[in-house]
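Supplied in structure tokens, the structure appears directly below.
What you see is part of a larger complex, with each chain still in position.
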Amino acid sequence: MNNQATAILLAECPDQPGIIAKVTAFLSKNNGNIVDLEQHVDSADKHFFMRVEWQLENFSIQLDAIKDAFQEQVGSVLDMNWRIAFSGIKPRMAVFVSQHGHCLFDLLSRYQSGEWHVEIPLIISNHTTYKTLAENTGIPFYHLPINAENKQQQEASQLELLKKHHVDTVVLARYMQILSADFIEHFPNKIINIHHSFLPAFPGAKPYHSAHERGVKIIGATSHYVTSDLDAGPIIEQDIVHIRHNDSVEDLKRKGQDNEKIVLSRAIRHHLQYEVLVYKNRCIVFD
Amino acid sequence: MNNQATAILLAECPDQPGIIAKVTAFLSKNNGNIVDLEQHVDSADKHFFMRVEWQLENFSIQLDAIKDAFQEQVGSVLDMNWRIAFSGIKPRMAVFVSQHGHCLFDLLSRYQSGEWHVEIPLIISNHTTYKTLAENTGIPFYHLPINAENKQQQEASQLELLKKHHVDTVVLARYMQILSADFIEHFPNKIINIHHSFLPAFPGAKPYHSAHERGVKIIGATSHYVTSDLDAGPIIEQDIVHIRHNDSVEDLKRKGQDNEKIVLSRAIRHHLQYEVLVYKNRCIVFD
């Protein structure tokens, strides 16, 4: 945790000697004091990944000139994919929910306590179950019911709302609708879902029923970025809880929901802290 | 743990009022002091399960008459499937191994320290890798190499050895051969396997490679009874370890092996303590 203004670079490029030296020399010669640096080399793929955070105080490049300078002096030289975020700018996150409220409650309690560096400008639901909860929290709530006929049109309304509220991240807090490939394309690696199983086991509907039927001794939850391939997007976070033979499907749901909300909240935090890089459907999480 | 001689009843029957009263009345009127009693009702299936252990000291029925008396006075009345084991009789367990030794080492160290109430009369392998280890431990080692041609014949030899050594339990300590349905039929719910994934995810060969490829954040191990349906038998025990993006397939193997040996050893212990009942491909584990 650092209360001073910082910039965060997330970058990846083919591996070669001298990458860290080049990046840190760029920061050093411009008086950028590094707060945190992590790197990873995928030795099978010979690919390099990096996250570096530095203090903006005393940094000799103006805020609006940093990206150009970096691209010219480092990015273009190393054939790098990169992005830079500034701690002063709060991410704007929309929450989609249906009728299971445990993740939404948890998320809103974190929002209200100021645990996350985020703005939540709206909540969207296909039901009205959590309208009052949203309003008590002071967040605008939009009810967009979905059926077989109106799905395309409702997604268009959702996209419009997200655009209007300058949303950059979408959280599906147990939103039981499947998003279209077209919708997903608007938010690549920016839609975070929570699935209530340890994927790749038990994808699809009713994983707790399947887990009970199979007689497993652990149940899990998986938070991942949404891709057009259902329940197969890059995994950000997973965890499990142990169960016993005397746990009914109802018990699995109850125990699982505690796990779901913790796993989702960890994934959201990683995302909001700019700690996640996606490469070949896998997440590098610099935690 | 109880050092006195005890008997253990494992029983299951359709649920109805009064089952526990009948079983405990039988024990009570014959001066059987209950050391441990656990029961479970599958309320969906309306089926009853029970494990009860009682002291044989002062028990008024002779050892060799207990089973008949129980069947006559309780079992037949309740349409019960049951078995009774005596703590004085050590289970006899064979170990099958191929070329991964971590589970075998762990198992033998428990055997040598006397942690388990078991006799291991032989180790069977399709390789000679652990011949010396077995011999140092004083356990006869049989080398039965297997190829596409001789499999049926070698299984016959294995069965003969198991019969000759009065084996009642077989542990596959990372034995990389698939047993035939015929072999398995000789040991129903008596062959314990360790699979190196959190089943049902990643069945079959090379689960650590698949886990790495999929980018999961946890890896698991599953110990289950072997059935003719590969990697689909009833699960006795499962656990997981967390991994990070910087763990290579080799790292997964290393971290996973620690997990495998612990999970397998817990499953073996449950089995040896007569704590496991199998019903509809699920394990009730009275732990």
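As written, the chains take the letters A and B, and residue 1 is the first residue of each chain.
The rule we apply is simple: a contact is a pair of C-beta atoms (placed from the backbone, for glycine too) under 8 Å apart; a residue touches a chain by one contact, two chains touch by 3 or more.
On a predicted model such as this, the values are computed, not experimentally measured, just so you know.
What's in place is 2 chains of the same protein, and the file's complete complex has 4 copies in all.
As a working rule, only the chains that are shown with their structure count from here on.
Centre-to-centre spacing of subunit A and subunit B amounts to 42 Å, using the average Cα coordinate of each chain. Residues 40, 43-44, 198-202, 214-218, 220, 234-240, 242, 244-246, 248, 281-285 of subunit A touch subunit B in their complex.
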